[in-house]
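Input: one structure, supplied below.
One protein chain is absent from this view; the other protein chains keep their places.
Chain nomenclature is as follows: A, B, C and D, assigned in order of appearance, with residue numbering initiated at 1 for each chain independently.
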Amino acid sequence: MSEVVLRAENVETGYKGVQVLWGATVSVGKNEIVAVLGPNGAGKTTLLKAIIGFLKVWGGSIKFLNEEISGLPVHERVRKGIALVPEGRKLFPNMTVEENLVMGAYLYNIKRDKEIQNIMEIVYNLFPILKERRTQKAGTLSGGQQQMLAIGRALMTNPKILLLDEPTLGLSPKLANEVLETVVKLRNELGVSVLLVEEKVLLATRVADRIYLINQGRIEHEVLKKDFGKDELLYRYLGL
Amino acid sequence: MVTAEYVIFVTIAGVMLGTFYGLATIGLSFTFGILRILNSGHGSFVMIGAYISYWCFALLGLPPLVSSLLAFAVGFFMGFALYHGLISRVLGGPELISLVLMFAFGIFLQEVAKFSWSASPRGFTWGLGSINIFGYEYPLTRLIGGVVSAVIVLVLYVFLFRTKSGNAIRSVVEDPEGAALCGVNVSRVYALSLAIALGLTVASGALSTLFVSGGIEPYMGDPYTTRAFAIAVLGGLTSPFGSFLAGLLFGIIENLSYMLLSLANVGNPFSMTRFLTFAMILLVLLIRPQGLLKR
Amino acid sequence: MSKELLRLENVSKSFGGIRALNNVNLIIKEGEKLAIIGPNGAGKTTLFNAISGVFGLDSGRIFYMGRDITKLPPFKRKYLGISRAFQIPRPFAGMTVLDNVVVGALFSRDIKDIKEARVRAEEILSLVGLHSKKDELAVNLTSPEKKLLELARALAPKPKLLLLDEIVAGIPPAEVDKIMGLVVRISEQENISVVALVEHVMRVLKYVERAVFLHEGRVMMDDTPDKVLNSEVVKDIYLGKVYE
Amino acid sequence: YFVVAPPKPTEEIPDKITVGLTLGLSGSYSYASHQGLWGIQAAIKWINEVYGGIKIGNKAVKIELKYYDDQSNKELVSSLYEQLINVDKVDFLLGPYGSPLVMVAAPVAAKYNKLMINWMGTGDVIHEQGYKNLVMVSTHSSYQMRPAMEMIKTLDPNATIAVIFKEDEHNRYLARGALEEAGKLGLSVVFNKSYPVDIKDFTPIFTEMAAKKPDVIVICAHEADGILAAQQLAELNINAKLMIMGFVPSLKSFRDALGNLAEGWAGTNQWTYGASYTPSDAQALGYEWFGPTEDKFLELYNQVASPGQFPSEHAGAGAAAILVLARAIEKAQSLNQDAVRNVLNTMKLATFYGLYQIDPTTGKQIAHKEILSQWQGGRFVAIWPPEIATSRPVYPIPTWDEKRQGAQALP
Partner (left out) sequence: MDIRTHRSLIILFLVSLILLFVRVGIPETRQILSILFFYIALSEVFNLFTGLTLYVCFGYVAFVALGMYGGGATIKYLLSASSPPPLAVVLACAFAVAGILALILALAVGWISVRLKGAYFAIATIGLNEGLKNLIEGTGIWGGSSGLVIANDLIQSYNYDTFIFVTSELADYLIFTVYAVTILCIYLVIKSRLGYGLAALREDEEAANVMGVNVVRYKLIVFVISATLAGMLGAGKMIKDVAIYPPQAFAVSYTVEAIVISMLGGLGTVTGPVIGGLIYGVLKYVLTVSFPGLQLLALAPALMAMCVMFPYGIVGWLRRRFKGSKIESLLI
């Protein structure tokens, strides 16, 4: 593994006194796509929320590019280059598709309009339907279109690492596949690291370089790409 | 005799009154739209503005246009202080708690005003005279007040829809978590919005002295609150511009229907006017439940 | 052949310039197991909204058991036996899981008193495997549990027509079989027609007799699951090359 | 110079007499209530310190005041009066400020058969309900504009009159009285309309009125709307030979808001500083004098009031209530409620506030008279009734334009 971009170590956190994560450790290297798989309620979403800062960590540390970030508010972490496509999307329903994307580029200096246009072009190329619907209000998009917009908006922040919480939820098989291919492309072309939480295990194994298996708030297992085919646990988990 | 000139004149008077109603309401719908705070202490902030205007004039001879800037600054500062001191602590709670909080704060302001400035009503005069519209005299102060109100609203519009901070505010309205994910400092936006909203409200209080420059006393704000709530609903509650438009309508209708009712000679025309205006709110809501301007 | 349950005649619905439903004609028979599939934005949810009455149609008519229900409000359709689960779960967050299902059961044709509704609700909760959580507030469920709650709430009133919008989205593959097995079992027992929108399409289609493929608001195919899955169009628009 | 009857043998004379009331120290009655309070306190100061206490038998009894803030809201009133009677055990009651609140307080006083001196609940109906223990020291609303009509009649019997009033209980009665009196005197009323409480623009109603070209404009208003009305009349340049308003022109804020445009405005008041009866006036009219002179009152008032305040009619009314009560107790030589009430029924008293005499069956005030004053050369001087007028009325007054040029209304 090359340079470590993100390292969450022994993270403990939870909701209103109910602990969910019990010392989870994950790391993501530069140019790496790491998937976190696990049963429902294992704490995958919780882990991503802790990394982005919606949840305060109760113990452990989160380092981004070797800098401790666990004390920073969300917007500071975004500024440093972490982007999250959250569960439930969190779009701006009464703003248009384009306004949503522009908001993604909020941290850019307004003068660099050109740059914003460029990224927006990339996003529109990924999801042509968004370009078609640029003036439609986000809240009226279909479930899948909203998911695309959420990913697009995250890309607009120009992240160094992209945290994806079930990005293919509600997408058609074709589109789900395309989205994950896009993720690979983003990594290859833009050098974005990715931490992916995915329900569709098969798809995840096709794009991930490494997989963590999480259960009941603990990382139980780590599988490297070369072992995907033969790892007992993963194999069982896949239900194949 | 009702002549065309008379109708036009009454309408113009209604428009000016209406822009002022609009301005006096905008702060309310701004706070509700963005922070989901029902500012039941609205009138107290208007009262503070009127006092600022009075003091500025009485002590320094400053005209209301200048003192409304100062009033805005005072409201702005109060907004920040209020946000960090109180509002931020209840933001996650139920919507109505902010109503109680602001109600209490409004009372507090009134009492503080009473103890600092006494309950005696105050008044002053600009003595700007009037201009002639179609043979009717119309006070210049009102004209200025109306125009300035309109300008302020325009500035606000440009700010909200054409600037980055404006976009940030709107995005926070839509989804605070989503906004944070875009790098927006949500709590700063909240504080800023409350500051702007209260700034506008206090400024509208200062401008109110262009319309009514007497009877400035600690409890003068209460009718403003009720009125502003009604207008805000008509305008769609969360849309500042909707409420401006609604205020405008309110003013025009109030003046025009007085004219009609006094011709028809039923009851006391002025009180009936009010009744009709409020009945109209229900009707409008029946037809357009989202208010006049759909967002 | 069994009787016709639902018939859509030339149903259209646009939002602004977008034709979400474009002259849809569809017949569903009693007890039929049917899946509606289609790419994102095809109009599946819109179709369900139209059937359950969330909004009015631009044109066309909907018949249910021979009766024109085009103008009926949603709650009346529910009484007639049309039951619906939302794509994005909308549990009554502040109520307990049990009470959620009781509400589902209570407002229906067959169940009239609260006691009966409770018995029914407990029964359904055991079936979907949520019985142990019946006293939890719905807001505290995990997202797949919320999906199950949606299902339970939709099943509770003993409907005739069950509209399950993306009921297995976000459910791990291993669980999909369990849920679909359950749905099919109950619907066979109680002679319910099932219409499902699907994410795990390959798995789900094993459980249905008929598949309708929707695209850009139009019914593009209406055939057996096998034929639909193997059609070039469906592969091209919907499945993509992974499934080849 | 009065006969001291010996106290009834059964009655023990206390060391102090407590008088209780509620006031709207906060809320919309705040200004008037504060004025009232200061007036009451000044009068008590006079009785306790200058007069030496109420003389009962051979004791000089001091008065003590117990008051609560009813927040200008009727909700607390009945409970607070129960509190005053049951817990604080006050001996006598004063009414709260404002008719709606007096209406709520009166049944409580009746329940415990406590005498209640009503000082500023001027609604006529209060005293038409049959309460046995309610006594009024001020003029009722519907009498307040009558002297103005008398004056107009003598100035210009052919004058046309416009009446505009605020749509509330007090001002409606004011207007009603004005209209009745005008009818009686044969004055012609050409315009008569009301406006709502929270008015912000008089344009429509004034333009309509101006078309009728009235000689005299009578406005029944409170502070904010009254000042607004005067300003808008000026701005709309609507002239008349005389303009009269209720108590508003007497306010400092009225003069501040209008400047020289206030010239010629007349107002009616229960009392204003400078328009007081003197002991000799009283004697001439056959009334016994009691209490401080106007100047003494002002001196005492300044000791109790917040700095910078000047006594309004509310202060005068509050003071009068205490003075009337004190003198009645003294005459009755008893704290017995009925005994004091009996004295009040027949007593004829003059204070700096004016005359006191009631109709024994209703408790209504029949002797006190409104005073009309007018802004003349920067001073608000009494012009009516003639017996206490210090200046002649100016009629017609200068036009707005003339006043803008600096013209004053001088007789």
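Please note the rule applied: contacts are C-beta pairs under 8 Å (C-beta built on N, C-alpha and C of every residue); 3 or more make two chains touch, one makes a residue touch a chain.
Keep in mind the model is a prediction, meaning the values are calculated, not measured.
Interchain touches from the omitted chain, evaluated on the whole complex, reach B, C, D. Contact with the omitted chain, checked across D:67, D:202, D:273 or D:301, is made by D:67.
From the options B:7, B:66, B:81 or B:107, the residue with contact to the chain not on display is B:107.
The missing chain, though absent from the display, is touched by one residue of B:47, B:216 or B:272; that residue is B:272. Considering the whole complex, the residue from D:103, D:282, D:319 or D:383 that touches the absent chain is D:103. Listed by residue number, the positions of chain B touching the unshown chain are 32, 38, 40, 86, 89-90, 92-97, 99-101, 103-105, 107-108, 110-112, 115, 225-226, 229-230, 232-233, 237, 266-275, 278-279, 281-282, 285-286, 289-291.
The missing chain lies against chain C, touching residues 52-54, 73-75, 78-79, 84, 86, 90-96, 99, 102-104, 106-108, 114, 153, 157. Not every partner is drawn; the one left out touches chain D at residues 25-26, 67-69, 71, 73-76, 78-80, 82-83, 86-87, 99-100, 103-104, 106-108, 110-111, 123, 125-126, 128-132, 167-169, 172-173, 194, 196-197.
Note that in this section only the chains that are shown with their structure count from here on.
Judged by contacting C-beta pairs, the busier of the interfaces A-B and B-D is B-D. Rounded to whole angstrom units, the spacing between the C-alpha centres of chain B and chain C is 49. Between the CA-based centres of chain B and chain D the separation comes to 36 Å, rounded to the whole angstrom. Chain B contributes residues 164, 167-168, 170-171, 174-175, 177-186, 295 to its touches with chain A in the complex.
Partner chain A is touched in their complex by these residues of chain C: 15-16, 18, 38-42, 45, 87-88, 142-145, 166, 169-174, 199, 201, 237-243. On the side of chain A, the complex with chain B involves touching residues 52-54, 73-75, 78-79, 83-84, 86, 89-95, 99, 102-104, 106-107, 110, 153-154, 156-157.
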